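Report on the structure given below.
A single protein chain has been omitted from the complex, and every remaining protein chain is retained in its original position.
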Amino acid sequence: MARVKFLCDVERCIDCNGCVVACKEGNQVPVGINRRRVVTINEGRPGEKSISVACMHCADAPCIAVCPVDAIYQRDDGIVLVNKKICIGCGYCFMACPFGAPQFPGDRVFGARGAMDKCTFCAGGPVKTFSEEERRLYGQNRIAEGKVPLCAAMCATKALMAGDADIIADIYRKRVFRRGSGAGAWGWDRAYRGK
Amino acid sequence: MNLKNPYLPLILWLTTLLATLALAADPLQLTSFGAGPSSAAFRDFAAITTGDWQRYGQLFTGWQASLFPRLFLLVLVVPPALFLLHFLVIGAKEFDHASGRVLFFGLLVRIIHWLAAASFTVLAATGLMIIFGRHLGGGSLVMGARSVHLVAALVFTVTVIPMFLAWLRDMLPMPWDLAWFLVMGGYLSRKKKPVPAARFNAGQKLWFWLATVGGGVMAWSGYELFAFRAVTDQLRLMAILHNFLGAALVAFFIIHLYMSLFAVRGSLASMLNGYKCREEVEILHSRYRID
Partner (left out) sequence: MTNSLNDIRHAKSMIFIGSNAAEAHPVAMQHILHAREVNNAPLIVVDPRFTKLAAKATDYVRIRPGTDAAFMMGLINVIIENGWQDKEFIRTRVAGFPEMAAVAKQYTPGAVEEITGIPAAETVRIAKLLADNRPTSLTWCMGGTQHHIGSSITRTFCILQLVLGNMGKSGGGTNIFRGHDNVQGATDMCVLSHSLPAYYGLKDGSWKHWCRVWDVDYEWIKSRFKAKKWMNSKGFTLSRWYEGVIQEDKIEQYTPIKALIQWGCGANSNSMFHKVRKAYDKLDLIVLIDPFPTMLAAAADKDNIYLLPSASQYETSGSVTSTSRQIQWRDKVVDPVHGSRDDYQIMEELVKRFGFADKFYKNIKKTPEDITLELGRGSLTIGYNGQTPERIKRQMANWHTFDIDTLQARGGPCDGEYFGLPWPCWTEKHPGTPILYDISKPVAKGGLPVRNRFGLEHTYSMSGRTENQLAAKGVANPGSQVMGGYPEFKDVVPGTNWKTDLSQKTIKVALSRGMAPFGNARARCVVWNFPDQVPIHREPLHSPRPDLIKKYPTYEDQPNQYRVFTRFKSEQNPELVKNYPYVLTTGRMVEHMGAGAETRSNKYLAELKPDMYAEINPRLANDLGIRDGEMVWIESPEGGRIKVRAKLTERVDNKTIFLPFHFAGFFMGTSLRENYPEGLVPYALGEPGNIVTNYGYDIITQIQATKDGLCRVNKA
């Protein structure tokens, strides 16, 4: 079975937050929970770069390793999902995650954390597909509809890509190859000064 | 506190060490690298999203994934096994109740002790429920345990303070405590030979300091983990601290249970009614001045 992945092309991400809003609107994610976010470095200076980050659906996911109740699991296609009925909201997955993906609503007594929420790759969750319960707990199941996740579908500059790993890697490889010569190529400005 | 206390530097050093460990997380900071290729930016992105994952994230992940559950399993299995052996080989210490009674624990102290004991028991039990949550199926049961853990922590934090103040004087380390350790408190022999200890022996002192100061650290790190507002790296260190200290506390809790329930007959009763028999005091607390 093919494995799905996300890839954000930093040279193309323009920090428009379209992916973030698409995700939130489409999955009705509460305010304060960021399944996806855009991070910018060197804002307002040469070298400003942005990247859109969500759960990367890691091959050897640290969150699965640290979960004390085995609430997180990985599908055959690589999508990492959480079972919100098993999750106890301990927060360990957040500490293990290299991407800051797990999110926690503070909706329990004393504002304690509820079950973890994160990017589902728009693949719903471990309840009946297309059920009302799936929609309420996990959001849309676009994968079951044969569509790419909302964020990538929304990306205006095609910076954020989602789908079959081989195809995405191929697109990115071509881009890098094309960018590799000429404008922006390492050393050219210094070595040739436009001549 | 007596400033001339020879152990003050040691206490200060330990506190500083713990605090340094906890605060060692790098602050959220942007570093400039100029207009370079995108690959150069990735490290900076990572620093913003998750702190220093290579150092702290990986450490936490590795330990949480394999070390902590095993450590707790070890704590739950090894001491009870050793104690079973001890109980079978050496057996409980029994003292002559005809030797008379000595009022050892006042009423207030006993109330405080039992409040702390109850809340601590709940803390340990719910904590272990979280650690071994996968075997309980997670969900609302373990989530409930988390909530109870939180309430129990509040009770414990409140009661541990008067307990600390009440017993502080008697718990200060003394030179003879080393000697107590050398004879392992006399528990390895059936002979009733006086061991060097005043109101509390060195083992009890260790338990006291762990339960009060360690309990305080547990409360603090627990709060940080509950609030979840600190820098991610700090959260990771807090979780590591909470787990290691928790393991130590559970270990001592088991020792304490064995000592009071099995190793010394009548020990439980003494904490209920406040009296110990004179012989027990003379042997196990030989330096205690009976008024």
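As written, the chain order gives the labels A and B, with residue 1 at the start of each chain.
In the analysis below, a residue touches a chain if its C-beta (ideal position, glycine included) is under 8 Å from a C-beta of that chain, and two chains touch if they have at least 3 such contacts.
Computed from a prediction, not measured in an experiment: that's the story for all the values here.
Note on the chain not shown: across the whole complex it touches A. Of A:A2, A:A59 or A:A156, it is A:A156 that touches the chain left out of the display. Mapped onto subunit A, the interface with the missing chain covers residues 11-12, 14-18, 20-21, 24-25, 31-32, 43-46, 48-50, 156-158, 175, 178-179, 181-184, 194.
By definition in this document, only the chains that are shown with their structure count from here on.
On subunit B, the positions that touch subunit A within their shared complex are 30, 32-38, 41-42, 44-46, 48-50, 53, 57, 60-61, 64-65, 69, 130-134, 136-139, 142-143, 145-147, 150, 225-226, 228, 232, 235-236, 239.
Residues 10-11, 39, 41-42, 45-47, 49, 51, 53, 62, 65-71, 85-92, 94-100, 104, 108-110, 112-113, 115, 186 of subunit A are the ones touching subunit B in the complex.
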